[in-house]
Structures are given as structure tokens and as C-alpha cells.
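Here the complex is missing one protein chain, while the rest keep their positions.
Our next item is subunit A:
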Amino acid sequence: MAKIYSTRTPKNLNLKPKDETISFLLNYSKALSVINYNKLKFEALLN
């Protein structure tokens, strides 16, 4: 089949992340705490 290069891709792609992704990131940020101990840094995920 010939490829039609003139056809345009639809513009209304609604390019933004899903709400779930955003809320996951915000929850991840809330859950992540960094513990400082004698110049060492520990990451801890508290759910």
C-alpha cells in the first residue's frame, strides 16, 4: 500500500499526563522521606 504522506496526524491529541500519574507522583513525594544520619542520606518510602 502506498503511504500517504499528505495526511495529517490529528492535532487534538490532548497531550497531558493522566490524573492518576500526577496523583501518584504527589503521593510518592509525600511518602518519600530522606533520613540524614552522619552525612549519610537514606531514602525511606512510608506508606
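Operating definition for what follows: a residue touches a chain if its C-beta (ideal position, glycine included) is under 8 Å from a C-beta of that chain, and two chains touch if they have at least 3 such contacts; residues count from 1.
In this section, contacts and distances are computed from a predicted model.
This figure omits one chain of the complex; the name its UniProt record holds, of "Type 1 periplasmic binding fold superfamily protein", "Sigma-70 family RNA polymerase sigma factor", "Betaine/carnitine transporter, BCCT family" or "Cobalamin biosynthesis protein CbiM", is "Sigma-70 family RNA polymerase sigma factor".
Residues of subunit A in contact with the chain left out of this view: 13, 15-18, 21-22, 24-26, 28-30, 32-34, 41, 43.
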